[in-house]
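Note that one protein chain of the assembly has been removed; the remaining protein chains are unaltered in position.
First chain written, first letter: the chains are A and B, and each begins at residue 1.
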Amino acid sequence: MNKKVEVHHVTRIEGHGNIVVNTKDGKIEQVEWQVPEAPRFFEAMVKGRSWQDIQSIVTRICGICSISHSLACIKGIEAAMGITVSEQTEKLRLLAHYSEQFQSHVLHVGYLVAPDLLGAKSVVPLAESHYDVVKLVIKLHRIANAWSDLLAGRTTHPVTFKPGGFSRIPSETELRELRETLAGIVPDLKALAGVVLSLADKLPQFERDTEYIALVQPGTYSFYQGDIGSTDLPSTTPVDRFESVVNEYLPEVSTAKWARWHRDSYAVGALARFNLNSAYLSPLAQEIVQSFGLKAKCTNPYFNSIAQLVECAQLVETSLALLEELLRTGLKQEKLEARPQAGEGVGCVEAPRGILFHRYAFDQQGNCLSANLVIPTNQNHGNIQKDFEALVPQILDRSEEEIRLLLEMLVRAYDPCVSCSTH
Amino acid sequence: MSTKKLNQAALESWVTSMIAAQRVFAVQAKEERFTFAPLSQAQDLRLDYDVTILPPKKYFLPQREDLMEFHVKGEYRSLTEKEPFILLGVHPYDVAAIAQMDRIFSADNYDVHYMTRRRNATIIACDVQRPSPNVFAGYINTATVEDGFDVLLTKIGDSYLADARTPKGEALLAQAKNSGQPTVADFEQREQVWKSNKGLLRKQKLKCKAEELPDILENSYYDPIWEEKSKLCFSCGSCNLVCPTCYCFDVQDDLNWDMQTGTRTRAWDGCLLRDFAAVAGGHNFRRQRADRYRHRYYRKGKYIAEKLGQMACVGCGRCVGACVPNIANPVDVYNRLFMSSKNIYVPEPATLLKAFPMTDKETFYELRLDSGHELGHEPGQFIEVSLPGIGEAPISVSSSPTQEGVFQLVVRRVGNVTTALGKLQAGDKVGVRGPFGTQFPVHDVMKGKDVLFVCGGIGLVPVRSAIKYIMDNRKDYGRVTILYGMKTPADILFADELEEWRHVPGVTVLETVDCCDDTWSGNVGVITKLLPMVRLNLKNTMTVVCGPPVMYRFVLGELSQMGMPEDSIYISLERRMKCGVGKCGHCQMNDVYVCQEGPVFKHSEIKDVMEAI
Partner (left out) sequence: MSKPKLAIFDFACCEGCQLQIVNMEEEILNLISIVNPVQWREAMSEESDEYDIVLIEGSITRPEDEERLRRIREKAKVLVALGACAAGGGVNRLKNTLNLQEAKETVYGTAANMPHLNTSSTKAVDEVVAVDYKVYGCPIDRREFAYIVRCLALGKTPEIPGYPVCVECKLKENVCRYEYREICLGPLTRAGCGARCPSLNTWCFGCRGSIEEPNIDSAKEVVSKYGKTLKDLENRIALFGSK
């Protein structure tokens, strides 16, 4: 019997990706994850641009992880030019960074994954059938966005981030209000975790061991600082040697580059972070981990969404502590004084979907000479393909419909940022 | 009605009691500027402000306000804001502007939205303590006010006189505790403040009288100035929006999500905006930038002036600062029109107020125009001085425009006119045409920068106008370095002022002479010798060079060796001149008319003009 699954443009993900499966007489002829996204050439577009304009450009690589891109960019510029920033700036940036992780995870779990678990095609019918869940998701999402707005000046494509600091910082009153709001949503988070837990049996059982890569910094569940850690390696690699980790290549089926290190592919993202840093999770996050019986190293890719849920708790709890510190010391208005200088540097953060690298070189006047940007989804494409190759033989007996759904759900689990990866 | 004397503490506790009782909108700092904003604590009040970014009209005619709610079936419910409030710290020119708006919004068709807010407001005016550099209220009779407010605050020494002029004001002032009774001397001092403010609020020099404007405009509709100035206009409307007497608005509807109910809203608009007068079918009644640009001046100086008997400009100067390309200064425009309403070749009479020798060749003069008009010059400009029967000579204005009512010249006797001038005394008359020519860029590129002056001999005379301007606005500039070279110690000009400047913080003055005698203990040698003696932040320094022709080549050479960029050097050139207005051709260097495009040039602009240096 022949089976054919062709999904041209997987839905409910960021960007354009195709699934192609062909079997003939029970034999697999083709299993492919394809990326037909239109390339945009950001690495060429920033060349010759001023250090003051680079962030405004590269943030537009991705509408969903624009804060991460902006921070990686600003950190890269600062590293290249030897610009240092105050502790306050670092904390406010981190707070902004957390807001995006939280927003992105809520969006993914609540709007994109939940319909699969609830047997719907999108959140639209759920607005009728599961009004309370939808309301809860919207509420968390709204709070996350207001949180980004406050720090970044805009939910998508930050305005306030500048080399050397912020163009504008929030007031203490605003931070105090944010603290109240975040403290207030802890019960909502528990409720959301409860809903997902009740549907956990809908997550497919599929295991495939792979290499997981994330930022690691001893003692923290890092999103922002540290070295590159791998589950295949006891030692870590400094971020400015990231090219030796990603080893990018371009397959014929993709306009985005793919990556590999110790194996044919590796994975980044919430599950990778969990697998490398679970020891440092906050109390509520640990509670959620336990309720799902999650253990590092977890090798079921579908559980990336659960790791995101865990991180939601982690992000809110860590942010509350961060706010506490900021309010204790009080806020200072700082002047932006950075000046351009020739040099080369790397900025690295964990974006919601995994580790993100920006490298820039500048001339004396601060004009960009070159850029190399490696996006989390670049690093996941190969792993999606390898998962496909392992999963399809296990489910060949299912209907085309079911195969299609399982593969779509697998792609979605990675929360891919496809247009982002085809920057 | 009563007047009380309040010291700082009494004022603060009075303001605190106001905040407790009602909404108070008061002047507060915003970065380096000021705005009216809700006041939450008395300490934030800044009555020492120069001018606010937006005028207080925003409390009567908000930037955006809901006029009514409606239902698509055709039901309307009008929305008016009724809560009382106090407006604290309104300058006299703004009080005058509010009074004018009141007339417009209450006459004929009564605007209930505006007028309700207006009636619910208590206005506490405050006399100006620190004039903005753009203000010219003194010419429009709005530097002080007699009415249009409830209480007037005037700073007298460390205290304020609070003068209640209405029952509402009286009731509010009754709340002030720990106040004192003003003495006769206090009232006299207040008279003094009013008198001096009428002169101080004349930072932009209007040459004609405000009353003359409708007539001048009458004949200026086709003046080339509209085309010329509006070339740089962004059509951004800033000049309208910040103006306390502009009130045009736009009205729009928006439905709620139910698609049944909605609100009708009005928001500020401006006649400078491109689509302001556009109508269906793509026609625009003021299609060209120049049409729109001109309209504003006519509205301010003629249409409304004729309708209300008072200009629709109170001289606050906000538009001057708000216009990024710096073309919205009404004084500039009205002065130009005033000048072109006259014959450019006919001098204006002026009287010498002072005349005394400075050296054996140079004489100092202070003059005033007999018309009472200001000369209205900028640092670096020159005038033509005329002696009937003898002739005319171009002479730089040596005083700063910050000096009110008079201007100063220094003239070296070299020939007919200058020698005849040397014989004149205080009280004698001369003729004056101008001011003409370009200026040192004290208003833009020099701001915030260090400034280096390199002057040789009589070159100090024009440069002094810029130095004095900078000294009067010291905080707007960085370090100031003055290098001055003369032939012999006896040639020194303005020795006392040089001495005074030397002691101003952040100012360095170095002199040198070509050949010395034993009265001189300072530097000897050409002026380029002084350059290595000063520490300059080349990136952040603007330089002015002025002196005899030989000096330029050496100084410019030295500066370029030091790495000073050519576009941060300004030089003032002297040429034979007759007309001063770009017609006679005497002053031309190749294709450049020095009297029009100079005498002040950016070095980078003329370095390729062969006849220049």
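One rule holds in what follows: a contact is a pair of C-beta atoms (placed from the backbone, for glycine too) under 8 Å apart; a residue touches a chain by one contact, two chains touch by 3 or more.
Owing to the predicted nature of the structure, the values given are computational and were not obtained by experimental measurement.
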item: Visible chains in contact with the missing one; value: A, B
item: Sole residue of B:169, B:237, B:301 or B:547 that reaches the chain not shown, by the stated touch rule; value: B:237
item: Hidden partner chain, touching residue among B:1, B:174, B:255 or B:515; value: B:255
item: Per the touch definition above, residue among A:20, A:45 or A:233 touching the missing chain; value: A:45
item: Full-complex contact with the absent chain, from B:3, B:35 or B:543; value: B:35
item: Touch criterion as defined above, residue of B:64, B:307 or B:553 at the omitted chain; value: B:64
item: Residue in contact with the excluded chain [from A:21, A:62, A:356 or A:406]; value: A:62
item: Missing-chain contacts mapped onto chain A; value: 9, 11-16, 36-45, 47, 49-50, 53, 56-57, 60-64, 66, 107, 111-112, 115, 121-124, 127, 138, 141-142, 145, 153-157, 159-160, 162, 167-168, 249-250, 252, 255, 257, 370, 419-420
item: Footprint left on chain B by the chain that the document does not show; value: 30-33, 35, 53-54, 63-64, 231-238, 241-242, 252, 254-255, 257, 259, 267-268, 270, 273-275, 289, 322, 324-326, 441, 444-445, 448
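Basically, only the chains that are shown with their structure count from here on.
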item: Length of the line joining the C-alpha centres of chain A and chain B, rounded to whole Å; value: 54
